[in-house]
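First the structure, then my questions, so here it is.
Every protein chain but one is kept in place in this view of the complex.
Chain IDs A and B follow the sequence of writing; residue 1 opens each chain.
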Amino acid sequence: MPAIEVQRQTLPILGNPNQGARFYNPDLPASEPFVPGHRTCAGCGPSIQYRMTSKASGDNTILVGPTGCMYVANSSYLCTPYNVPWAHTQIGSAGSFTAGVAAAYEAMIRKGKYKGTFPNVICEAGDGSASDIGLASISGALYRNHDCLIICYDNEQYANTGIQASSRTPYGGMTTFSPPGPKVPEAKTLYPKDLARMMAAGHPHCYVATASVGYPIDLMNKVRKGLNHKGAAYLMIYTPCQKGFVYETPRSIDLGRLVVECGLYPMWEWNPEKREYDYSFRPQSMRPVSEYLKLQGRFGHLHAEHIANLQKFANQQWGMMGVQLPEALIKAADPKNQVNMAAAAEAEAVAQTL
Amino acid sequence: MATATETIKKRTVRINGCVAAAQAAKYADVDVITAYPIRPYTATMMALAQMVANGELDAEYIVADSEHSQLSIAHGASSSGARVFTGSSGVGVQFAYELYSPISGSRMPVQMMIADRTLDPPGDFGSEHTDALSTRDMGWIMGWSCDAQEAFDNHLMGYRIGEDPRVLLPQMVCQDGFFVSHITTDVELPDPGQVKEFLPPYKHPYPLDPRRPVSHGPQIMPEQGPPLQLERARAMEGCMPVIEEIHEEFARIFGRRYDAWLEEYKTDDAEIVFFLQGGHAVTLRFAINHMREKGLKVGMVRLRTIRPYPTERVRETLSKFKVVGVIETNMGLGSVSSGGSLYAEVAAALYESPKRPQIVSFMAGMGGEAIVLKEFYWMAEKMMEAQKHGKIEKRTHWVGFEE
Partner (left out) sequence: MSTKGTRIPEWLTVPFAGITPAPTQEKGQDLFPTGNWRSIRPVYRDKLPPCNNACGTNEKIQGYLDLVKRGKYLDAYALIKEDMPFPSVTGRVCYHPCEQACNRGQYDEAISIRAVERFLGDLGQALQRDVVKPGKPNGKKVAVVGSGPAGHSAAYQLARLGYKVTILEKSPKAGGLNRGGIPDWVLPQDVLDREIERLIELGIAIKTNTEVGKDVSLDSLKKDYDAVVLAVGLTDPNSVRAEGENKEGVIYGLPFLRDIGMGTSKVKLGARVAVIGGGNTAIDCAREALRQGAVEVTMITVEGNPKEMPCVPEDFHDMTEEGVELIHGRAMTAVLGNGQVEALQLYPAKFSGAINASPITINKDVPAEKFAVDNVIVAVGQHASLAWLPAEFKNERGTIKVDRFGRLGDTNFFAAGDIVQLGSGQPLMVVNAVGDGKRVAFNLDKALRGETLEPRKIAIDVIVDLNRMNMTYFPHFPRVKQDMLNPTSRKKTQDEVILAFTEEQAVEEAGRCFSCGTCNACDNCYLVCPEPCIARSDRSNGLYKILVDYCKGCRVCIEECPTGCLEGVPELDFDAGVVRMDTAFAISPGLHGRQAQELANLASRPAKEL
């Protein structure tokens, strides 16, 4: 029988909530595919992102949930909070299960076995999945350009297993696999993988972008751009985790802004048509990294030189974005101009023994 | 894109087991194919690639990034309601191991073509059954074909069985690497109308469909574990009558009748029988013919379906004989028989029988070597000695390495 043309929907881009001096969020779609009644922690950053993503995507969506907090914490007790189809898959199968769903719908619609518009296929993979064990499968899905959106909700650690280091955990980030101690005063010596850039550089035909829960409308628009892009799209989204970062729960959105304002999480988009980066996003202010670090217990052990190292790293990110560095931030990269975190002395003094 | 099968009528072609499997996938009008190269099964995927490129088959042909991804893609596609075909060999089968339990437990009828291959170390392209057998507890329907025709037929029956609403289980349709996969024999390809009558479209009761949203596989607490496990066990046992029913159906439509569980060859008056799976049965039939000419009452029982294991049939059938020689073309290191895995399966089936044969295990055809006629004769000798002395020399013999 003759092949049927696959119909795909196009989602409108939302207006900017900052209209001159007035702050007013644009009208949002009414449907809530992500419903309350799940066991994520109060203030959970990935949950905030998940809800925004599914709202941006709408009811014609299929969600894929590799093992992680957005699997375990969201389900538990044999029930889930998704009013759209959702499937669990293995932590390493993020890209591949998603590819299977997308491919199945291509074939079924084309062959007349499914009558309807091509669904939005979204994979929600934690950074443990996206950056480590599932890296190959995601790269494969992007390379093969399946019509899907793969999201790495980046809480910079393996959270669900009780907070362990992943290749996205920042330098100096304490986790149970990277605790501070006299031998390792900075706790984590390795800098994180530049995951999103790897995806953009390696698969230039895909729409790739970074986002943060600190900028909700921007996040939802990037989700929609990714879904509208015919082919594979990838988003790496900063989603703070209260349990691992150790901060006051009301601050989840605030941290999402601060991490961008201090340069540690540059916000950019890769344009697959023009084959270039769009670095035009500018946060409202530029802050030294210490303002971000001091709000989180996971950095409480840092010494001045470690903070200076992080400032240096942030300065490099600003440079990549084409932002002129103010004097204050250049100075802040010198350990002489930093002070130890409050808990640094205690962290050093305690010899950790099991 | 139009498939060309409609214009082709029933015909006989000379193809190997790999291509036979590919043809079966084409006749089954699969929707998604996931491929990853590893010898010797790769030829199946090569044949399918050409079919898709020619427009003979309309399917999404996906070159996955690993076997783990292959099976994950298959899982995702099957969960969405697509008929899926995949396959692997050797260590590739094991690379995908993580997915076997999830696929069978989520009741997705994925079909996997396995042209078996010895496991590393080191690399050895030759056939052993260990690769697929090592996954036998994972809940897939599993069995070996002994030739290309049976492979083609088993693939078609596999979809029909696996997708049956009373079953909904994945299938590993296995064949010996090289001996079946790469030796060409005559295969009758059916009329597409016959396939249409035999194999209805795949329809999972709860696919991932935005119009009827469901969640597949939410996390549970241990309290919810037991009923789910019991349901899986019921599914495995409950599919047995369906398997038999469908073999009947196949015989009616295609004119080739297979016993669902066992092929018996010259067992009516046999006293000693060989018990094995797969392609070495072809040589064994010749060996038996020769031995019979010499007056030996020898026969063969070939196991066609190892999962679900036909415990009662094995018990009923084998208890009639005096000695059963289990030919193991697999490694079960540290097993009950210190040899392969089949011995224990046979011995346990016979345990409750008041009349039990002696059971001896033969490590033969290891590493992909052919089992030559001489070796069958040697094995028969050993069995006769056991019959004579009333006891076995030892549980496992390494054929070719002993006096």
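Assume a residue touches a chain if its C-beta (ideal position, glycine included) is under 8 Å from a C-beta of that chain, and two chains touch if they have at least 3 such contacts.
Remember, predicted model here, so these are calculated numbers, not experimental data.
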From A:Thr40, A:Ser131, A:Thr169 or A:Asn221, residue that would touch the chain that is not displayed: A:Thr40
Residue of B:Thr44, B:Gln70 or B:Ser215 touching the missing chain in the full complex: B:Ser215
Full-complex contact with the absent chain, from A:Gly140, A:Pro216 or A:Pro266: A:Pro216
Hidden partner chain, touching residue among B:Glu223, B:Asp269, B:Glu293 or B:Glu403: B:Glu223
Footprint left on subunit B by the chain that the document does not show: 105-107, 168, 205-206, 210-218, 220-221, 223-224, 226-228, 230-231, 233-234, 237-238
Where the missing chain touches subunit A, by residue: 17-25, 27-28, 31-45, 47-48, 51-52, 58-60, 77-86, 116-117, 213, 216, 249-254, 257, 284
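We take it that only the chains that are shown with their structure count from here on.
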Subunit A and subunit B, separation of their C-alpha mean positions in angstrom: 44
Touch list for subunit B against partner subunit A, complex: 1-2, 31-32, 34, 58-60, 62-66, 68-70, 72-82, 84, 98-99, 102, 106, 201, 207-221, 224
Partner subunit B, residues of subunit A touching it in the complex: 1-3, 59-62, 64, 71-72, 75-80, 82-90, 92-93, 95-101, 103-108, 110-111, 113-114, 116, 119, 136-137, 139-140, 143-144
